[in-house]
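Step one of this worksheet: look at the structure below.
Omission of a single protein chain aside, the complex is shown with its protein chains in their original locations.
As written, the chains take the letters A, B and C, and residue 1 is the first residue of each chain.
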Amino acid sequence: MTRNIHTLLIDCNDAKGLIYKITDTAYRYGLNIVLNREFVDHETAYFFMRTVLEGDFDHQKFLQDLKTQLPENANIRLSSDQKKKIVVLATKEHHVLGDLLIRHEFDEINAEIQAVISNHETLEPLVQKFELPFHFVSHLGVEREEHEENILKLLAQYNPDYLVLAKYMRILNPSFVEHYPNRVVNIHHSFLPAFVGANPYQQAYERGVKIIGATAHFVNNDLDEGPIITQSTGSVNHTYSAEKMARTGKEIESRVLAEALQLVLEDKVFIHGNKTVILD
Amino acid sequence: MTRNIHTLLIDCNDAKGLIYKITDTAYRYGLNIVLNREFVDHETAYFFMRTVLEGDFDHQKFLQDLKTQLPENANIRLSSDQKKKIVVLATKEHHVLGDLLIRHEFDEINAEIQAVISNHETLEPLVQKFELPFHFVSHLGVEREEHEENILKLLAQYNPDYLVLAKYMRILNPSFVEHYPNRVVNIHHSFLPAFVGANPYQQAYERGVKIIGATAHFVNNDLDEGPIITQSTGSVNHTYSAEKMARTGKEIESRVLAEALQLVLEDKVFIHGNKTVILD
Amino acid sequence: MTRNIHTLLIDCNDAKGLIYKITDTAYRYGLNIVLNREFVDHETAYFFMRTVLEGDFDHQKFLQDLKTQLPENANIRLSSDQKKKIVVLATKEHHVLGDLLIRHEFDEINAEIQAVISNHETLEPLVQKFELPFHFVSHLGVEREEHEENILKLLAQYNPDYLVLAKYMRILNPSFVEHYPNRVVNIHHSFLPAFVGANPYQQAYERGVKIIGATAHFVNNDLDEGPIITQSTGSVNHTYSAEKMARTGKEIESRVLAEALQLVLEDKVFIHGNKTVILD
Partner (left out) sequence: MTRNIHTLLIDCNDAKGLIYKITDTAYRYGLNIVLNREFVDHETAYFFMRTVLEGDFDHQKFLQDLKTQLPENANIRLSSDQKKKIVVLATKEHHVLGDLLIRHEFDEINAEIQAVISNHETLEPLVQKFELPFHFVSHLGVEREEHEENILKLLAQYNPDYLVLAKYMRILNPSFVEHYPNRVVNIHHSFLPAFVGANPYQQAYERGVKIIGATAHFVNNDLDEGPIITQSTGSVNHTYSAEKMARTGKEIESRVLAEALQLVLEDKVFIHGNKTVILD
């Protein structure tokens, strides 16, 4: 017998008795609370709650019932444990993509990779090994807007829940990102906000840093500036060339993106302004 | 105007509606829930909850009210934000003690150090700098039982909430520990369960490990076996002598004990069998 | 024009003037020292040196020349920058193997994977994606000795420089290991010497540890006891089931083995008794 598990995500202005009202409603519907995480951001007086519920119930009725009891601005999401659909955008680097493909192959991420799209053909053989669709959409000879339009058309066929930028080395126009608000996850090859922009490992090398890092974040209008999901760092020293720093960095990038995706794909991440609240 | 803040700790057998019943009670007493953390250990079907409450209320009545609604085996603790009282036991090593004394001096731990007790006089000058009572209780020429009795008599004067073993290098009899059940915190100079017992850094050196660590834990009958609170590790390599490993380890020890004490002294740690549940 | 690069590894009893003698010899042969690392273990008065040399020279003559100047027990190895040959042994777990295959595919390890041997068929499809030989050598219905004989016969065909145990879940007889002295690298799913033996994550879960780790080491007669090459750790907490600990551990395992292999395959690791000296 399968357990009937749902994840309820709520965020709204803070008010007295919110936890009580939500757990009371679950109680009245005969649901068991498997796990409950809340957080109140006191600076903005804003409330977040993630509840894992077990049981059979009328979703529509439950949500309407909840809605009447919560502040007007409440965002309420109820998600089943169905896999998310994702499309991966990459360029030429295989590290992050290879890691994702292996995890996907062995069913370790809560997602179905629908396709990989790239502006180069380099990664096609790798993707084909795993029998997934690979789309080459060249950026050569077309304007940025047209290139992005071409990608958007492809994406429309797949209708993914999330876009994952697995070292996609081109800057996306805000007009592109707007199609997937809070649904584009990027791995930035640097410990943001240090070394924003191109060639961060070269920058790190020139600055003589002793630690490098990587940052997984949602993309908003300003490429390197969206809400940070996860970060990680690793030690380097004076014997590291810029190339070796990059190599070390790539290991960190793969790890950080995998961690971030796990959180996002398991509905554990809220976006709050330019920050994330992670209820794990 | 001071905020009226209390921490409520509850653990009991798991049952449907516990969170609802607890938050409902808080709601009825007009209390604001500042922070709420729960955890259910599904293996043992056991429930833990830590709630920070704000407001004025009749503590006695509130606790009785709660008690009637919770499973019979429920442990309910309500603690004010008053500082805990601690006595520190040490031997000759100053690292962990020095760190504690500085933190205490600048009011960074939620505790009042009532006294330091040692079986050596080595640390007396350090403790005196901070104008705290130092008691030298020699273990020479007396049986272990008598030595421990002498310490217990001293402790009885202070009636501390917790005993902190800051590198107290003698094994305590179960009969001693029983006086402070779940209230003795030890820092073990090793990454338990590796290198149990004496000279762990020498053991680590001889084994040629590449990482060493330290463990803060509650003491039960078996010295190195109580519930683990926090652990931390650090890298070492073939150039490290046993002495340098010990030096590196001492830094880790101070850090780990400070972290553990912060959790314990802020009422964030539950003991569950031989494990801890930390609701931070 | 390619640079003519060689790595010289020397270990012997310590004596006055060793560095001088070695660098003097290199100087006389017109060689440029690109990199030089030495270490003296003072406890055993033993000397280690790794020198990267650039230039054309008569290898035989150079080595003979060196030999006359060094203590009698000197081990002298001169290795070209040719890739090492490795055979991977696995059982059913894909994490470590998958990671290795991706790195190999993109030429990131200094080795040619000649084949993968397993006592299960589970991983065959994965290995086939990368067009590498996969050999299924069942352990069912045969004695351990016979099973190992069958593997040894296969290995004889490949004559690998190193055997890599990528989560090979069977204990190897000393008689097997003797065929590849100091040439079998294992990843142990635990932070040795804690949790030696089977089910380390279950053991870690039951002990309630706050940090888990993994250990890459050479295999000697006693499976979990060989010289440690690299270790790494990661944080866990009370919310982790034994399964989630294992999942977290697998990430660490892949990373640790990759680091260890990089060191071994680039001739940076000396074995000294039951320890390693790593000159990176």
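Note that a contact is a pair of C-beta atoms (placed from the backbone, for glycine too) under 8 Å apart; a residue touches a chain by one contact, two chains touch by 3 or more.
From a predicted model like this one, the values you see are computed outputs, not experimental measurements.
Peer 1: The chain left out here touches which displayed chains?
Peer 2: Displayed chains contacted by the hidden chain, ordered by label: A, B, C.
Peer 1: Return the single residue from A:Y20, A:F39 or A:F134 that touches the missing chain.
Peer 2: The single option touching the absent chain is A:F39.
Peer 1: Considering the complete complex, identify which of C:C12, C:V40 or C:I271 is in touch with the unshown chain.
Peer 2: C:V40
Peer 1: Among B:A74, B:L126, B:M169 or B:A242, choose the residue that contacts the chain missing from this document, as touch is defined above.
Peer 2: Hidden-chain contact among the options goes to B:L126.
Peer 1: Where does subunit B touch the missing chain, residue by residue?
Peer 2: Against the missing chain, subunit B presents residues 94, 98-99, 102, 105-106, 108, 126, 129-130, 239, 247, 251, 255, 258, 280.
Peer 1: Touching the absent chain: which residues on subunit C qualify?
Peer 2: Missing-chain contacts on subunit C: residues 16-17, 19-20, 23-24, 26-27, 32-36, 38, 40.
Peer 1: In the whole complex, what residues of subunit A lie against the chain that is missing from view?
Peer 2: Residues of subunit A in touch with the missing chain: 39, 41-43, 191-195, 207-211, 213, 227-233, 237-239, 241, 272, 274-278.
The rule is short, and it goes like this: only the chains that are shown with their structure count from here on.
Peer 1: Looking across all chain pairs, point out the one with the most C-beta pairs in contact.
Peer 2: Going pair by pair, the biggest contact count turns up for B-C.
Peer 1: Taking each chain's centre as its mean C-alpha position, how far apart are subunit B and subunit C in Å?
Peer 2: The computed centroid separation for subunit B versus subunit C comes out at 41 Å.
Peer 1: With centres defined as the mean C-alpha position, give me the subunit A-subunit C separation in Å.
Peer 2: Averaging C-alpha atoms per chain gives centres 36 Å apart.
Peer 1: What positions in subunit A touch 2 or more of the other chains?
Peer 2: Within subunit A, no residue touches at least two other chains.
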